[in-house]
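Below you'll find the structure, written out as structure tokens, and then a few comments.
Note that one protein chain of the assembly has been removed; the remaining protein chains are unaltered in position.
So that you can tell them apart, the chains are marked A, B and C in the order they are listed, and the count of residues begins at 1 in each.
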Amino acid sequence: MCPDMELIGNVKNDRFARYLGIKLLEAKYGYAKAEMEITENHLNGLDILHGGAIFALADYAFAAASNSKNITVGINVNITYFRSPRGRKIFAEASEISTQNKTCGYKVDIYDEDGELIAHLSALGYMMQNRGN
Amino acid sequence: MCPDMELIGNVKNDRFARYLGIKLLEAKYGYAKAEMEITENHLNGLDILHGGAIFALADYAFAAASNSKNITVGINVNITYFRSPRGRKIFAEASEISTQNKTCGYKVDIYDEDGELIAHLSALGYMMQNRGN
Amino acid sequence: MCPDMELIGNVKNDRFARYLGIKLLEAKYGYAKAEMEITENHLNGLDILHGGAIFALADYAFAAASNSKNITVGINVNITYFRSPRGRKIFAEASEISTQNKTCGYKVDIYDEDGELIAHLSALGYMMQNRGN
Partner (left out) sequence: MCPDMELIGNVKNDRFARYLGIKLLEAKYGYAKAEMEITENHLNGLDILHGGAIFALADYAFAAASNSKNITVGINVNITYFRSPRGRKIFAEASEISTQNKTCGYKVDIYDEDGELIAHLSALGYMMQNRGN
């Protein structure tokens, strides 16, 4: 399922992600993909998927991708919502776009089962320490 | 506790907020305040409060403040994290900064029990319909 | 130089871009590329290229890409800076990532003459009217 999970110890123990039913599908240096099955618990008062749930999945994919290399915390995250998803699952795919001395930039595409983009996230991470390589 | 809750029917039925233990403390036209008690379910793999949980609380406060007037959906949300909270609860306070024809802007301050700012969120909402006044 | 410029009449007459020495290199539906030669007028007090000048170039590329289809105004723009450019020119390449009923999302990569990414911009546009097709 996720052969590189050893690299991302602190992501494995993410209880918020677990509580929301988020699953890591793939993670390697600078890249990760995760999914979330939409349940009643993810809905807002308009009966659509909550923006906060979409954010949580995307933020988790960013964490998995960035922590494969360094202990990284998000310091700024920007999300734009395009439309509500169709189907029962959504996916988030995070890719590094730049890494500097102390900071890194990631983009995350969030899409539904039809492959339609539902939101886009940009994240700026701060690398707290290198993982000894 | 929240005398204006009748105005914000669609916020009352927010199951994602309920699942995360978010409580609305106050809501009126253009303003809302909410709180969340931090539990094991809100922690990330580094044993600190998950950025996605902070976002969820702030986004909910924005929804409560903006939906008191119109059915409003967030189309862009930007969050900056300053530090981890101390104590067992965090609070979010949302205030309108501008309302135009179809869009509105809100700022949300998120702080801990010591009153220290832990994050700041800017939200841009799109008003889908007026609530008949 | 730019065969599709007829499509983007209102971009052609952008006096701010002209004042800053910005040139459009390519523009078609949902895509544009522009360049700016760095002069003394673009420097900040630290003698490096001003973040506002980088923004201006990227915002212009977004306008050229989005206005090829509709009259579009930016309503939210988020920029992350990675490093200072090397060389005498910078380039911005804007691509549509999603278009909805009234809004559209674009990403813009800004890079230097070495092809190194110096900044990344996400823009959310509001389409004021269709261009009659």
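FYI, a contact is a pair of C-beta atoms (placed from the backbone, for glycine too) under 8 Å apart; a residue touches a chain by one contact, two chains touch by 3 or more.
Bear in mind that the values here come from a model prediction, so they are computed numbers and not experimental data.
Within the set C:Ala27, C:Val77, C:Ile90 or C:Cys104, the residue that contacts the chain not displayed is C:Val77. Only one of the listed residues, B:Asn13, B:Asn41 or B:Thr80, touches the absent chain: B:Thr80.
Where chain C meets the chain that is not shown, the touching residues are 9-17, 19, 40-46, 50-53, 55-56, 59-60, 63, 67, 71, 73-81.
Contact between chain B and the unshown chain involves residues 76, 78, 80, 82-83, 97-98, 100, 103, 105, 107, 109, 117, 120, 122, 124. Contact residues of chain A toward the unshown chain are 75-76, 78, 102-103, 124, 126.
One rule holds for everything that comes next: only the chains that are shown with their structure count from here on.
The best fit of Cα atoms from chain A onto chain B calls for a rotation angle of 180°, in steps of 5. Chain B and chain C touch with mostly matching residues; of the residue numbers seen at this interface, over half occur in both copies.
Between chain A and chain C, the centres computed from C-alpha atoms are 27 Å apart. Separating the centre of chain B from that of chain C, both taken as means of CA atoms, is a distance of 33 Å.
The residues of chain C that reach two or more other chains are 76, 78, 103, 124, listed in rising order.
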